[in-house]
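Here the complex is missing one protein chain, while the rest keep their positions.
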Amino acid sequence: MPWDRNQMAARAANELEDGMYVNLGIGIPTLVANYVGDKDITLQSENGMLGMGPFPYEGEEDPDLINAGKQTITELRRTAYFDSAQSFGMIRGGKIAAAILGAMEVAENGDLANWMIPGKLVKGMGGAMDLVAGVGRVIVVMDHTNKHGDSKLLKECTLPLTGKGVVDMIITNLGVLDVVEGGLRIVELADGVSEDELRAATEATIV
Amino acid sequence: MPWDRNQMAARAANELEDGMYVNLGIGIPTLVANYVGDKDITLQSENGMLGMGPFPYEGEEDPDLINAGKQTITELRRTAYFDSAQSFGMIRGGKIAAAILGAMEVAENGDLANWMIPGKLVKGMGGAMDLVAGVGRVIVVMDHTNKHGDSKLLKECTLPLTGKGVVDMIITNLGVLDVVEGGLRIVELADGVSEDELRAATEATIV
Amino acid sequence: MKKVYANATEALDGLLSDGMLIAAGGFGLCGIPELLLNAIKDSGVKDLTFASNNAGVDDFGIGILLQTRQVKKMISSYVGENAEFMRQYLSGELELEFNPQGTLAERMRAAGCGIPGFYTKTGVGTVIADGKEHKDFGGETYILEEGIFADLSIVKAWKADETGNLVFRKTARNFNPPAAMCGKVCVVEVEEIVPTGSLDPDSIHLPGIYVHRLIQGAHEKRIEQRTVRQREDA
Partner (left out) sequence: MKKVYANATEALDGLLSDGMLIAAGGFGLCGIPELLLNAIKDSGVKDLTFASNNAGVDDFGIGILLQTRQVKKMISSYVGENAEFMRQYLSGELELEFNPQGTLAERMRAAGCGIPGFYTKTGVGTVIADGKEHKDFGGETYILEEGIFADLSIVKAWKADETGNLVFRKTARNFNPPAAMCGKVCVVEVEEIVPTGSLDPDSIHLPGIYVHRLIQGAHEKRIEQRTVRQREDA
């Protein structure tokens, strides 16, 4: 049985190591925070915060304290605030060990598309281009196929890119793949998913 | 009688306007602070401070509180501290209205030399190149001639430049000159100094 | 030199002109200069270009200036929360220049620091890099991004002293300091002006040198997405 959202998030959390500073994207990546266990992970919110805490209790929301998804959050004892130039300075400068992001498409060379569908509503890339260009390791968490059943792991991206050759690892409902020389390498299969099933759902070259 | 150091400093202080943020160099420029009267002037120290106060009373020196000349100083009620990148960001970005600096040579096109004598001891430019390139107005305060009696207001600088075409006004013991199209223009003569005397002591073109 | 003005309209007096470029602080609806935006709306100035990470929502933030068609162009990283924006953009009434968020912040900071251009890896190989100079450093390719030199900065801080030294609160700091740096003139609204000397000189986020005019006022501080967790009962 393929992994559900929480299992994908839990698998992504396995990639995080004690002491890391990490940026989590919107959607499934946000759930990763629930699975870091007793590892000492510091979450960055790119609007200007290190040490992001959970959502506030009702009645304790603070309009001056939101995350990059514009949601109300809380601070921790370790929290530090800073401005957007400093925040993206640390992202661009490689100080963030890992970013865990969603995607529309990933290509076998690590190209990533997750910000725009031409002809549809255009919302903008936000901080995604800076994150994938700057952080130490980019881990994509997404469903293996789109709602039409087509593979999201492609030979080449068809959508406008967020970054070129930037993805290091892909975690889907079917398993885990590394981006390596020549294509993708299967690291792990989801419980009950066979290698054939995963290959059948993958357009990208598997090496 | 030519102006003395204090008179030159007082004359330079006349150039400052209420509300200005100003950087004062070492030597005579430092004395300018004594003559600002009740104008609201904020002094920058380029090692990371706005709102520089006077020297401390004996026994109240703080090793963490020095000016760009490495002298112990004090803070004021308006003081703000920041790091060197921010400090020179505001200098380079033109936020400082005026710098008052000493010089070895000034040329009629506004070239300034005040950091290095080849073959002699080389100490470095410190923040001088950033200041003259960035601040709104550069006022040089210096003796009109060197110890050999040679003019320090030249057709061309002979020493390595601190900045090209950067000087706006020169205040010397003999008078005040603006750097204008085609050369220097006499603004004011020191008490008892004749225009002929000033011209005789000046190599630069006076227009 | 008095920096404190009575209200937003007076603080903007003489500073607004059609077609100008305004850099605005804020992220989403957090830390936006809401009082100054209202006064800009009331002034009727038009054909504005805004460098601002977001465009507000339909009835708050820059969105109110979209309703009145006072905005010609946005330089932003994300405009997803604003239906009127989308309508005007898709119909060609509104120009849009997307900047990656970090590039936008750094372009503002750069201009404020006298840096007309810098190289970044962000956007290499994407549409963002189209038409921009490419250059190699240490075997890697970077693109040249230019400083945003604005005519006016509008900024929201938490507290100021009378000399304009600013303190921000939590994530409401965001784009406000870089936006403040990059304008020829910077107007700031705060929740409270405190006497000079009552802020810690070591804890000032933006020194008064960047601040030309200052107002104090009541802020709505609207929350865009109210997310909460349940209390565990004892």
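Note that the chains take the letters A, B and C in the order they are written out, and that residue 1 is the start of every chain.
By our rule, a residue touches a chain if its C-beta (ideal position, glycine included) is under 8 Å from a C-beta of that chain, and two chains touch if they have at least 3 such contacts.
Quick caveat, the model's predicted, so the values are computed rather than measured.
Interchain touches from the omitted chain, evaluated on the whole complex, reach A, B, C. Between the chain not shown and the residues C:A11, C:V167, C:V187 or C:L206, the one that touches is C:V167.
Not every partner is drawn; the one left out touches chain C at residues 106, 110, 113-121, 135, 137-138, 140, 142, 146, 167-170, 173, 200-203, 205. What chain A contributes to its contact with the hidden chain is residues 18-19, 21, 40, 42, 44, 50-51, 75, 77-82, 88-96, 133-134. The missing chain lies against chain B, touching residues 45-49, 54-58, 60-67, 69-73, 75, 81-85, 87-89, 91-92, 111, 121-130, 133-134, 160-165.
Just so we're on the same page, only the chains that are shown with their structure count from here on.
With centres defined as mean CA coordinates, chain B is found 54 Å away from chain A.
Contacts with at least two other chains are made by residues 109 of chain C. Multi-chain contact residues of chain A (touching two or more other chains) are absent.
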